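The complex is shown incomplete by one protein chain, all other protein chains being positioned as in the whole.
Chain naming follows the written order as A and B, and within any one chain the residues start at number 1.
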Amino acid sequence: MLLQALAQVFDPYVLWVILASAAFGLFVGAVPGLTATMATALLVPVTFFMEPVPAIASIVTATAMAIFAGDIPSCLLRMPGTPASAAYTDEAYAMTKKGQGELALGAGLVFSVIGGLFGTAVLIMAAPALAEVALKFSSFEYFWLVVLGLLCAVFIAFANPLKGIVSLLLGLLIASVGLDNPAGFPRFTFGNAELAGGLTLIPIMIGMFAVSEIIRSVSRIDEPWEMAQAKIGNVFRGMGALTLRYKLPVLRGSVLGTAIGVLPGAGADIAAWMSYALSKKFSKEPEKFGTGHVEGIIEAGASNNSALAGAWVPALVFGIPGDSITAIVIGVLYIKGLNPGPSIFMENAVAIYAIFMVFILANLLMLPLGIAAIKSAKQLLRAPRDVLMPVILLFCIVGSFAINNSIFGVVLMLVFGVIAYLMEENGFPVAPAILGMVLGAMLEEHFIRAMIRADGNFLVFFERPIAAGLAIAAFGIVLWPVGAWLWRRSRSAH
Amino acid sequence: MLRLAILVIAFAALPAVAQEKIGKPVRLVIGFAPGGSVDLVARIVAERLAPRLGQPVLVENRPGGFVRVAIDAVRSAAPDGTTLLLTSSTPLVVTPHAYAKMPYDAQRDLVSVARLVNGQQGFALGPMSGARSWPEYVAWLKANPDKAFFASSGVGSMGHLVGVVLANTSGLRIEHVAYKGSGQYNAELLGGQVSAGISGIADASEFHRTGKLRIVATSGAERSRALPDVPTFKELGVPMDLSLWYGVFAPAGTPSAIVELLGRELVAVVGAPDLTERFINLGLDPAAAGPKAAAETLASDYARWRPIVQQAGFKLD
Partner (left out) sequence: MPGQRFGPAWFPGSIAAGLAVCGGLLIFSGLRRASPWVALPDWVHRRRPLLGVGSVVAGLLFYILAADTLGFYITGIVLLAFWMQILGASWRMAAVVAVVATVAIHLSFYKILRIPLPWGLFEQWAF
């Protein structure tokens, strides 16, 4: 049976499809504004004509590449290609400015591959068991999980936690615009049809990172441009040493990423943020975070690729999407007659084995293709600033338009670009706002639904074991620094 | 003389024929994020429609407000056949009666192009109650009033309405919990967090087939072709005839030649025998009809649903 699957995967047509999808995924991921989910949606009509194995292979490969490719502009230009990369954009960009861009990207690549392989291994070995655990999560658990995620944002804010919280609240406020809330009630829409759809994350993210960075760059046009960059030599140099030094962050990131991916509705975006925060929390050198330190990138990079694999656990075992990408994949599986669920492991074992192999292949393929992408990106960015910036800006325009085929996206990009520039000039970090937007809708949805179930009694939020555990973790994160501070004060008072 | 007349008439007819081609890519807008049954149907239809029209047909997801955002996008688009809406009939014929004020009016802002398929809601039970049939579930409900919740895939969805009507007609006290889409709702149903869910048959049919969930009743007038051994609520003694259909609509003002063309092609697409089986697998009964029939169904449904919604006390604002 395994041999059959091998034969199916190593068929020349399938291999060609994988290669083409990888290139496609790299392109989509690298362009700010185009996400891995979009890549998947775009592949659906193409997969209509294919057999199940190449169809799934194309999606798996494209998304794995896309999630990594988002790191390339994120690191070199401070323009995250996907929301998952936004978690560590500033860190990576700081490394680029120090001349260590190659290290940042190389680490991102290698540890993405490791994370992806870890997630795949978990998927292959433990999918059914994990899926059962995932089912134990209800709105109570998700609520605390989201709270934990939001508290992570407070950690990421380096200089001024108060400003970080303001930024986070702003993100939450932006997320509440529109009709898409538990009551279906139009908020802040002013009767406008576009606003009723809510403020889309992607154009705002592009605006807040890319446009504000462009504004900043242009305002410094009198200064010489430091793309101070060592030549990109062997990307793998030093990776061995890094792996040894940071083996705990890699493991932690991969485990957390897979775990979050397994939970339906939580995907690579959240995983990356939480891992980055955890990395800082448990690091032996937390003060280096923010100045251009590779540890956070390692952990978060491993995390977001392992989350991709983890999301397939509930998708294959139950037909329940683990993230937005697998939501589409499930549809494709149905169309191909591969109905996900317990039957798929019995009736279509060969196809499942083939899918697993594709996962492994795709992750391994990321290495050579990723290097090629990094090198070509470096070449492209050698262009003079006066030519490069306008072209990038046009890409941003198109990326903001593309998400909804609406010019309103470009409007959002402009408005929030200016807002973000003003924010950052005043010391307000932008990253927490993005996280607030990613998690805002989830926070409200789960809170309201849990409240309905608890009949208004907040104490019920602590009754279930997993929920209580997460709640304790959340309170712990908040109270620990307070407690430590009080403790230090009392010590110094003696 | 006659030949000249024929030539003149032929030439005069040419522009009318030429008008019937759609010159740009077509956007098929749907009101949900990728991955649901509407999205699936849309992608299947889009893929089959494109070669017939000679234009790419792109599915555009505009989720939000229970199709409201998508409806707005389509009704304000240029009426030249390049922007179409694919939706279930619920937001067009049911939802308007539940709100005092509506920002759109389906019959005024849209023109019906085609009816595609009919669908019903299924009442699915998860492992929480241990019940395998409707009477067993009712007994369980009476014994466990604090767990009397049913899930639906959204506020204002057909599942929500079915639940409300069910509660009214059967006298049971059961409360509604709304989820966004069917993914998480299935997860909680399977995990035993919520005892029952009501949504389109497609959302639960695979689980029903493998025994993880049990669909104990359907909401329509007749049994669904996808689940021939599941009784309707009517058969179980709870009078109900609530079903929906998926249709394609264009902005009002679209020239009738284009509407006719699109309608014809859509009916042909849905009529393909291999698609019939796919649709049935999704719990949808193919019921293709062209623009006129679809418009009539829309109008008659709109009138039919008003008393049902009002009697059920289904008010959303």
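The definition used in the following text is that a residue touches a chain if its C-beta (ideal position, glycine included) is under 8 Å from a C-beta of that chain, and two chains touch if they have at least 3 such contacts.
Source: prediction; values computed, not measured.
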item: Interface partners of the hidden chain - shown chains only, full complex considered; value: A, B
item: From A:15, A:124 or A:166, residue that would touch the chain that is not displayed; value: A:166
item: Which of A:22, A:195 or A:214 contacts the chain that the document leaves out; value: A:214
item: Residue, one of A:307, A:374 or A:397, that touches the chain absent here; value: A:397
item: Chain A residues touching the omitted chain (full complex); value: 24, 27-28, 34, 42, 162-163, 165-166, 169-170, 172-173, 176, 181-183, 185, 187-188, 211, 214-215, 218-222, 384-387, 389-391, 393-395, 397-398, 401-402, 405, 407, 410-411, 413-414, 417-418, 425, 443-444, 447-448, 451-452, 456
item: Those residues of chain B which, in the complete complex, touch the missing chain; value: 23-25, 27, 56, 58, 155, 175-176, 316
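As a working rule, only the chains that are shown with their structure count from here on.
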item: Distance from chain B to chain A - Cα centre to Cα centre, in angstrom; value: 33
item: Chain B contact footprint on chain A (complex, rising order); value: 37, 40-41, 44-45, 48, 134-139, 178-180, 182-186, 191, 193, 196-198, 264-265, 314, 318-321, 324, 327-328, 330-331, 334-335, 339-343, 404-406, 445, 449, 452-453
item: Chain B - residues contacting chain A, complex; value: 27, 33-36, 39-40, 43-44, 46-47, 59-66, 68-69, 72-73, 76, 103, 149, 154-156, 175, 177-181, 183-184, 186-188, 190-194, 206-207, 209-210, 212, 278, 281-282, 316-317
